[in-house]
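Sharing a structure with you now.
Note that one protein chain of the assembly has been removed; the remaining protein chains are unaltered in position.
Letters are used for the chains, namely A, B and C, taken in the order the chains are written, and counting of residues starts over at 1 for each.
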Amino acid sequence: MSATLSAQLLNIAAGAFLFTAVLILWRRELASIIDIFALQGVALAAMVAIIAADEGSVEFLLVAVGVLVVRSGVLPWLLRRALSHAGATRRETRPLVNVVTSLLVAAGLTLLAYAVSQPLVALDPSPAAHAIPVAMAVVLIGFFVLVTRRLALSQLVGFLLLDNGITAVGFLSTAGVSLIVELGVTLDVLLVVLVLQVLKTRIREVFGDTDLDELRELHD
Amino acid sequence: MNVALGGLLTALVTGGLSALAGLLFPTPRRATVVGIGTAATGVAAVAAGVAAMAGQPAVVALPQLLPLAGLLFTLDPLGGVFVAVTGAVAVAVGIYGIGYARHGLRGRSFQAVLPLFVLSMVLVPAAASVGTLLLCWELMALTSLLLVLAEHRRRPQVASAGRWYAVMTHLGLVVILIGLLVFAANAADGSFAALRAAGPTVSPLVAGLVFVLTGIGFGSKAGIIPLHAWLPRAHPEAPSNVSALMSAAMVNLGAYGIVRIGFDLLGGGPGWWWLLLLGLGAASAIYGILLAAISTDLKRLLGYSTTENMGLVLVGVGASGLFAASGESTLAGLAMAAALLHVITHAAFKTLLFQSAGSVLAATGRRDLDDLGGLRTGMPFTTAAFGLGALAASALPPGAAFVSEWLLLQALIHGLPASGLSAAIVMPLAVAAVALTAGLAVVTFVKAFGIGFLAKPRSPEAAAARESPASMLTGMGLAGAACVGLALLPTVILPGIGAVAAGVVGSGNPVVVDAVTIRLADVAGSLSPLLLALALTVALVAALAAARAVATRRATAIDARLWDCGGGPLSARMEYTATSFAEPLQRVFDDVLSAEQDVDVTHVEESRYLVQTIDYRRRVPDRIERRLYQPVLAALAGWGRVGRRLAPGSVHRYLGYGFYSLCAMLILLVVTR
Amino acid sequence: MTVFGVVGVVIQLVIVVALAPLLTGMMRQIRAAMEGRAGAGIGQPWRDLRKLMRKQPIHPRGTSVVFRVAPLVLIATCLVVAAAAPFVTTASLLDPIADLFAVVALLTLGTVALALAGIDTGTAFGGMGASRETTIVALVEPTLLVAIFALSVPVGSTNLGAIVTAGLEHPASVFSPVSLLAAVALVVVIIAETGRLPVDNPSTHLELTMVHEAMVLEYAGPDLAIIELASSMRLVVFLGLLANLFVPWGIATSGQPVLIAVGVAVFVAKVALLGGALAVGEVFMAKLRLFRVPELLAGSFVLGLLAVAASFVLA
Partner (left out) sequence: MLSLWRKIRSTGRVAEPAPPAPAPTRPTGAAADGPAALPMFGGSVQIRHVDTGSCSGCEIEIGAAFGPVYDAERYGARLVASPRHADALLVTGPVTRNMVAPLRRTYEAVPEPKVVVAVGDCARNCGVFGGAYGIAGPVSNVVPVDLEIPGCPPRPETIVAALRTLTGR
């Protein structure tokens, strides 16, 4: 694979990675949010695979396969299952920050990500490093989703978005992530999702809803 | 013969004479003489300004006239642009004012002050020392205040508007004064030449302080948020010819001051100055046009639109400074040229719009768009004039502002690859801001023109409106001709503007012009407004001809009643009003505007299911005013109350204050020694 | 060069005018097929136009010259853009007009003319349509210009010819995230500008849901024919711009008849493909509430901004 071609492919994958993050912010339908999340997993896996092909590293290729399986297979499947149990709340109808504003905030976050990751890019101006701001933006957007969405499920997606972003930053920065670390992180995330899901089910059994705003009443 | 000097002196003389004429002539002929005199002052000013732009310097030094530094006037190319704009506006407004004065403005004081106001605006850009500038500035502030207050006997709101204006314009003066004094303290003396020499050597802290202070003062004159509060008050309440002068000529001088201090005297500065300016400009543009889009008072709408346009000018100036700071001098010149051209086009169309609004006001006595409509039958010329102005103001081709906004966008777009990180982040946002402004301007002026002039009249006054007298129409015609000229042949003045801009930022001329096409130097980009208008006309005629040829029924169109869904005839009450027109927009921007509305429903006594009346009120307060000014005013009022408690009127108490303070001073002396 | 330019202009005008109703017809036919209908045939819009041209013109009482001129202005803007923009050939006689800002502003001018005509009638529906349409225009503008910005950054110019030529010279740049993000943003904008689902329903009969249709309720006969033709032309023009800005291949770069013929064929194919995709997509969509439209446009604005960001992040 020629250097320019791989750089181009990497760029496209990075663009898709960012695009899916924005789409998640854009859509209200939980089902389609999960679909988009699965697509993002594919984009992430593609990014890792391109880097792997570039460096000829079998280890990375394995990680790419792992990412693909977990992030566009297992996690979306788990989320869908959670959704099918969720009953009537299939839409994020009233996020804390309305959709228009959150989209504009996302734009601001992207520019912020670009500004803060400038030194990182300057360290090593390789095509992979150029995509770091994109990954950074996904981290910030994920955090934003986590903060502003009401439903537990969409918050969960926000958390996973955050994690996708972190993984991408890891791979794109020259240091890379070893197989073991990625494995650990992935398992960690899986564990978190499972725990959250169990918690969510319990909460719903007790309170009948998973609008997290109403959990505040527990505190009072 | 030095035309610049001669023009300046002629303007001085004619302006002074017109003011005298205003005092001395008897009422019937006073307005005519003053109007012609003002126009003559304007012509002289235009001549002086154009000559100065062409490179003829004019220096007038009167060292003995003032105690401190004397009066010193120097007309350079930058000042020439603003003098010429002011003069051109004065020509149109002077002639317009002859007819407009019939509506209770023939009084001695008003007619005498009007030429002085014009004269002071001509002198401000020519002032070349701190003392001279401040003197002219104060003269301008005072005369404009008197003019704003002209109708205070007829309408009580005028007094409140005047108060706001007086306070804000004088606070602005104080801030400018402090800024310039700080600057002058670091230079040899108060003349601009000395300041210019000292500019690059002042410490960055002092320079920044000077820039920010003068920026606040000049920005408040330009109506930049959050210092715009006087503008939407004073503009509607002032007589329309004064509104035109203020909105088309006076506010420009705010931008002039910023350019003069920032570029010329301080010699450019660090990027953050200009970033700040650009941000404020963009915010003003969006906020101004948003409030314009939802306001229903025609003149208030135009006032907010002035805030918008000055915002755009400052976006250009800020971008120019930013480029200059990062060493992109051609782009800096381009942005500056765009800003200057926008000053000129804005002056042209805003003069026209305020004149048309004044014509409507004179004919109907109404400013509220919800009461207007249907004016096209009674006032065809005014309608056409306002339509022309609206086309220019909405930045659509073939309108005047399209060219300047195109230049501005080109400057912003080409800034990206060249400049550093801040530009990379700021420029896309600035483009988006300019674009949003342009979009909202379309809504605003479709609303103002469509609701105000087309459709059916919404009040008996609007239905009975008749066309204004010939002198007013002539004034409007002049402004309209300027709009058309700027729209079709900006290539005539652009080389001059480009040269001035290049001189300000120290670059080569950023625009290259052939007979009809504008090309940008160094970067790719070209536009031909004339060709565009021509193509549009040809297409229009061709479409008309083709439609005539193809349509088989040559029969003239029949005159049918409006489709009223088969019900009774449609009344004016069923029309969309300005309020309803802007309602979707207001809902979209509810987070920004936070409109207040309340609904009172009273029920029939017998049943609470039957409604007797519904009372619906909605108000969109100026949010900045509410958040920023009201707390300050409340605090001031609070202090005032406290202060009043200290002064109950007892002589003993006052003597006591003196005694206590004397003792306190003495104790302080003892302690400190 | 000039001969080539003249030929190009004429061909483009003919193609756009001839193609526009056919495109509308094709899109209706696709929709009909997916709804299980037989459909009226691709030529139906042309038959409608022919019929309308034979009808009696009506100027309702109380309308002014604005109402009469608006259809002409609308179609004139479309004609100018059709002549100036690089659709079939890159050499335009009207190169100094073929600036993206100018083209966008021209098309907005057409919308404004129609909105004024809607207000001019003085009917409630006319005012309503005008209000909605201009609101959408105001919100579309930032997105559109930011997307244009993104496209112009790699080229360094907003001249349409320059962008298209650059696309021809660097075919790989088509598959960059910049163009992909900008393309998505532009698609949303074009849907809003041409009044298609989910922003506006072009075939609605219900006045309260109308945007574009509400403004033209008073037009009859030849005037209506002009407006309908212009609306279809707008769609062709926008789709043509979309096609040639991102996938410029096939456009004629010199005056050889073969190249021009290929250019015509490729242009027709591209527009038909995009129109077909749009029609298929519309089947799956419902109209959005008017106050949900800003959400859609904000999304596309963000994509445009991301495209700009990407253009220097991933440079």
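Following the convention adopted for this analysis, contacts are C-beta pairs under 8 Å (C-beta built on N, C-alpha and C of every residue); 3 or more make two chains touch, one makes a residue touch a chain.
Predicted model only: the values in this text are computed from it and were never measured.
Engineer: Need the list of shown chains touched by the one chain that isn't shown.
Structural biologist: So, spelled out: the chain left out of view touches B, C.
Engineer: Considering the complete complex, identify which of C:Gln44, C:Ser173 or C:Thr253 is in touch with the unshown chain.
Structural biologist: Counting the whole complex, the residue in contact with the absent chain is C:Gln44.
Engineer: Of the residues B:Glu138, B:Asp189 or B:Asp564, I need the one that contacts the missing chain.
Structural biologist: B:Asp564
Engineer: Tell me which residue among C:Asp120, C:Glu133, C:Glu193 or C:Glu213 touches the hidden chain in the full complex.
Structural biologist: Reading the full complex, the residue touching the unseen chain is C:Glu213.
Engineer: Under the stated touch rule, tell me which residues of chain C contact the chain that is not displayed.
Structural biologist: 32-41, 44, 47-48, 50-51, 54-58, 204-207, 210, 213, 217-221, 224, 283-284
Engineer: On chain B, what residues meet the omitted chain?
Structural biologist: Against the left-out chain, chain B lists 553, 560-561, 563-567.
Heads up, the rule we're going with is that only the chains that are shown with their structure count from here on.
Engineer: Where are there more C-beta contacts: A-B or A-C?
Structural biologist: By number of C-beta pairs in contact, A-C is the larger.
Engineer: Can you compute the centre-to-centre distance for chain A and chain C, using the mean CA position of each chain? Integer Å is fine.
Structural biologist: Measuring from centre to centre gives 36 Å for this pair.
Engineer: Among the residues of chain B, pick out those that touch two or more other chains and give their numbers.
Structural biologist: Within chain B, residues 424, 428-429 contact more than one other chain.
Engineer: At least two other chains touched by the same residue of chain A: list those residues.
Structural biologist: 111, 114
Engineer: In the complex, go through chain B and note every residue touching chain C.
Structural biologist: For chain B paired with chain C, touching residues are 293, 373-374, 376-377, 394-397, 402, 406, 409-410, 413-414, 416-417, 424, 428-429, 431-436, 438-440, 442-443, 446-447, 449-451, 454-456, 516-517, 523-528, 531-532, 535-537, 539-540, 542-544, 547, 550-553, 555-564, 570, 572, 574-576, 580-585, 587-588.
Engineer: Within the complex, which stretch of chain C touches chain B?
Structural biologist: Residues 53-64, 66, 72-73, 75-77, 79-80, 83-84, 94-97, 99, 101-102, 105-106, 108-109, 112, 115-116, 119-124, 126-128, 130-132, 134-135, 137-142, 144-146, 149, 152-153, 155-159, 162, 217-218, 221-222, 225-226, 290-291, 294, 301, 305, 308-309, 311-312 of chain C touch chain B in their complex.
Engineer: In the complex of these two chains, what residues of chain C are touching chain A?
Structural biologist: Residue list for chain C touching chain A: 172, 175-178, 180-181, 184, 294-295, 298-299, 301-303, 305-306, 309-310, 313-315.
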